[in-house]
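For this view, one protein chain was removed and the others were kept in their places.
Naming follows writing order (A, B and C), and every chain is counted from residue 1.
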Amino acid sequence: MGLQLLEDQAESARALLAPEVLSYYDAGAGDEVTRVESEPAWAGFRLRPRVLRDVETVSTATTAAGVALAHPVGVAPMAFHALADRDGEVATAQGAGRSGALLVLSTRSSRSLEDVAAAASGPWWFQVYVMKDRRLTESLVRRAAAAGAGALVLTGDTPYVGLKRRVSGTRLAVPDDHFLVNLAAHAVPGQSITAQRAAAEQDPAVDLSTIRWLAEVSGLPVLVKGVLRGDDAVACLEAGASGVVVSNHGGRQLDRALPSALALAEVAGAVAGRGAVLVDGGLRSGTDVLVALALGADAVLLGRPVLWALASGGADGVAACVGAVRSHLEHVMALAGACRLDQLGPDLVVAPRAPG
Amino acid sequence: MGLQLLEDQAESARALLAPEVLSYYDAGAGDEVTRVESEPAWAGFRLRPRVLRDVETVSTATTAAGVALAHPVGVAPMAFHALADRDGEVATAQGAGRSGALLVLSTRSSRSLEDVAAAASGPWWFQVYVMKDRRLTESLVRRAAAAGAGALVLTGDTPYVGLKRRVSGTRLAVPDDHFLVNLAAHAVPGQSITAQRAAAEQDPAVDLSTIRWLAEVSGLPVLVKGVLRGDDAVACLEAGASGVVVSNHGGRQLDRALPSALALAEVAGAVAGRGAVLVDGGLRSGTDVLVALALGADAVLLGRPVLWALASGGADGVAACVGAVRSHLEHVMALAGACRLDQLGPDLVVAPRAPG
Amino acid sequence: MGLQLLEDQAESARALLAPEVLSYYDAGAGDEVTRVESEPAWAGFRLRPRVLRDVETVSTATTAAGVALAHPVGVAPMAFHALADRDGEVATAQGAGRSGALLVLSTRSSRSLEDVAAAASGPWWFQVYVMKDRRLTESLVRRAAAAGAGALVLTGDTPYVGLKRRVSGTRLAVPDDHFLVNLAAHAVPGQSITAQRAAAEQDPAVDLSTIRWLAEVSGLPVLVKGVLRGDDAVACLEAGASGVVVSNHGGRQLDRALPSALALAEVAGAVAGRGAVLVDGGLRSGTDVLVALALGADAVLLGRPVLWALASGGADGVAACVGAVRSHLEHVMALAGACRLDQLGPDLVVAPRAPG
Partner (left out) sequence: MGLQLLEDQAESARALLAPEVLSYYDAGAGDEVTRVESEPAWAGFRLRPRVLRDVETVSTATTAAGVALAHPVGVAPMAFHALADRDGEVATAQGAGRSGALLVLSTRSSRSLEDVAAAASGPWWFQVYVMKDRRLTESLVRRAAAAGAGALVLTGDTPYVGLKRRVSGTRLAVPDDHFLVNLAAHAVPGQSITAQRAAAEQDPAVDLSTIRWLAEVSGLPVLVKGVLRGDDAVACLEAGASGVVVSNHGGRQLDRALPSALALAEVAGAVAGRGAVLVDGGLRSGTDVLVALALGADAVLLGRPVLWALASGGADGVAACVGAVRSHLEHVMALAGACRLDQLGPDLVVAPRAPG
């Protein structure tokens, strides 16, 4: 069963990775309430399956922001995959490609987006911050478009980096050329690393108008990541977004933010089909994915499980992880009496009690 | 008190049965959330008894799908009773008969349905899957009708077998002639066991139209087992079912499916007397049965407790188990101020909080 | 603080009493769910105190079923006080009198009702079952009226005695003349103890018509004890009752019955001042009493705490127990901004979540 595999990969990664890397990947902000609640929030939903439906052939095909996908299980943007595997995001892209998964590549990748694009055999999107240096931002997203990104995913929940107790004071051994691999090409000659880092910081003054600007300079659809409210989702769409990613940044930004699982229905209801709705945060099985799709998501993104898969098995590990979740999704869809994703709706689930 | 007996029988069975048999009987699908929640879901209801009602004579008589029953406590269909007792379902049928319990015999019995029918002194129904080989299915249900089955119970929640971690990779020592005892007679001469097994697999392409087909070929009323939704129950009735069994297959199919106790009221309300409503899953005392009847069930089925009773005491154990639950039901009915089952309604209970 | 005293008395009683006596007093029916939930059900309410009210003088005076009481803290009917103190109910009555508490004397007292009446310096009521021998019942309540009982409390929740695992199979060393002290006088000459016991059993055929009959033969107001539903309370009033006692018999009858604390508001709302509303079950402090009064009770009855008080300190212990609860009630009334009981209403409390 897929889930056993994910647990095995996580256990294996914990044994293989250096403690500071594990902490960097694993840590949440503040008291880690949001991080801790993410998984059980999905598990808290109960299912109302149907019986005696023809489920001989189960299809997981879907479309998100205009991209046709064999299944709705994608890879969330996360920084510095080279900490888990020497080939970094190149290996992740290979694994995603083999398993038919949408890849969302982080700006803070440890391999250049062009290298990753070359390794990708399936659809990939590019995650972006709007940096203090707007021209740097513009150049970067143009490069992503040129390299074949299908969409931009604008991270909206990080005007400042969340405070994480567990990694406070420790420093990862990330070589600077890894840290800035996607940005180094744009450095002004002679610019110090410190100045480069400052230019690459998210600009806390960005607002919703950034969405349309990004779409214009890149020519790509823009999805906003970090949305947890219906009114915010509508505001993003009205400001030009093609969709949203319901997310609390893996519990790494505002602690005590709602678990994604509990914010999704409101967001999907407000979007009402006018844009794509993706979700990440705490999804660990096909049943979790089933719940997300029933609540209105078009697709989901796996975060930490992909890092554990990468650390424990490289590209093959990533492909196995995605494949196990997809396979489990097919199984539970059949048991729930559904053979296509458009048969999944809110009537399939019973919401849990509110947290807190 | 009956309940003490059930605990004693379970403890005794745990000591007597081989570990792999125990696991086979006990295991649930996935994380076993649904299996674990089944019992406390009943226990979560609170009671609103009446005082000063004449309860000198308490009757538990009821009718389900046209069958008059001395009491509403029956035996759920479960595979391979020979793992618990050498006489298998013959012993179960004897115990059920002695205690006036409705017996629902599994297709996957370890004794032939004709042998069991011969041993049965009370009403019995026959549980059936629609197998990939429809003619095999047809022959089987005709035999059941001929042997005296009062109804068919079509299992609707098993298009594929649920994934159970605990029994994954282990193999029960069930001789093939036990495994296929009800099907062997229909084997094509020279057909391999593997081919026979394949033909006997549930067909995942079955749909609601199967209900009417089964009723026609057998001449028996058909109840659908595995129903957890009101709209599904209505769909089954409209497709020709005489009733439903609210069930999540003992937590062995779709994990995180609703506990039966929390699905029953909706189903009973939707059926609204137009068919029989039975329920299984986690019932362990007369109080649990009282709750089920108050929520609208016409009868209940005991699952694992019957296996523990069979393992610990054979036919007598089964009769003692059923008798204890029935006796406890009479006691708590009196304390609740009810002397007939038609005095039990939803006003008797206060629903628990939602799970999760 | 009063509550510390109650804890000390309970601890002391546990050290002093024989284990079988402790079990007899302490046990609940079934899985003891109702017994265990009784105390936390009161503690689950939260308070909404008022500020800046004149609470220099706090009065706890009240009236219940026409009896003026210095305070609303009374003693619940319980059997066989002689197991806790040699003087039995005589000591209890002395302690109740000293502390101004209403005493409800059990039919199953270990001292004759006339002895107890002689020892009582305050108001007392007489608890009664309707026994299989109606003339015995009639004689008994006439004696109670003659001895000065202010009212009858008809126990309505015990058509049969609840099944208690903890005391199943053990036998208290209660001499027969203690067991039947109130009934022996009515024995037919030569009647065996067994026959006397049978005649004294509660008649499970009694119904609501018994209320008016008891009132007529005794000339006393009749309250029905064991009421947990509003409609039942109304039915009792319409059948001639002067009031009800919200109670689940200390969790000793129908297990999983609602805690009194969660049934009280509905009953008080249905009674709507047309009769007295008392409540027992799990009250352990002045704050619990405050909650009960806010929810609509006219008075409360203490059960097990009085037995522990009696065992640990005799009549003085009982007086101290009642006094401590009353004193605590005055304190918390003042802190809640109330100086009279009629200032306590449902707006003072926030109900807890439902149990289960």
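A few notes on this one:
Just so we're on the same page, contacts are C-beta pairs under 8 Å (C-beta built on N, C-alpha and C of every residue); 3 or more make two chains touch, one makes a residue touch a chain.
Remember, it's a predicted structure, so these values are computed and weren't measured experimentally.
The chain that is not displayed touches the following shown chains in the complete assembly: A, C.
Within the full complex, the residue among A:G226, A:G250 or A:G337 touching the omitted chain is A:G226.
Of the listed residues C:V55, C:L136 or C:V267, the one in contact with the hidden chain in the full complex is C:V55.
Within subunit C, the residues in touch with the undisplayed chain are 1, 3-4, 43-56, 285, 287, 331-332, 334-336, 347, 350-353. The chain not shown here touches subunit A at positions 30-31, 33, 154, 156-157, 159-160, 162-163, 165, 168, 203-208, 210-211, 224, 226-229, 231-232, 236, 239, 253-259, 262-263, 353-356.
Definition applied: only the chains that are shown with their structure count from here on.
If each chain is drawn as a node and touching chains are joined, the picture is a simple open line. Each chain gets a centre from the mean of its Cα atoms; the one farthest from the centre of subunit C is A. Different-residue interface: subunit A and subunit B share under half of the residue numbers found at their contact.
Centres computed as Cα averages put subunit A at a distance of 62 Å from subunit C. Averaged Cα coordinates give subunit A a centre that lies 44 Å from the centre of subunit B.
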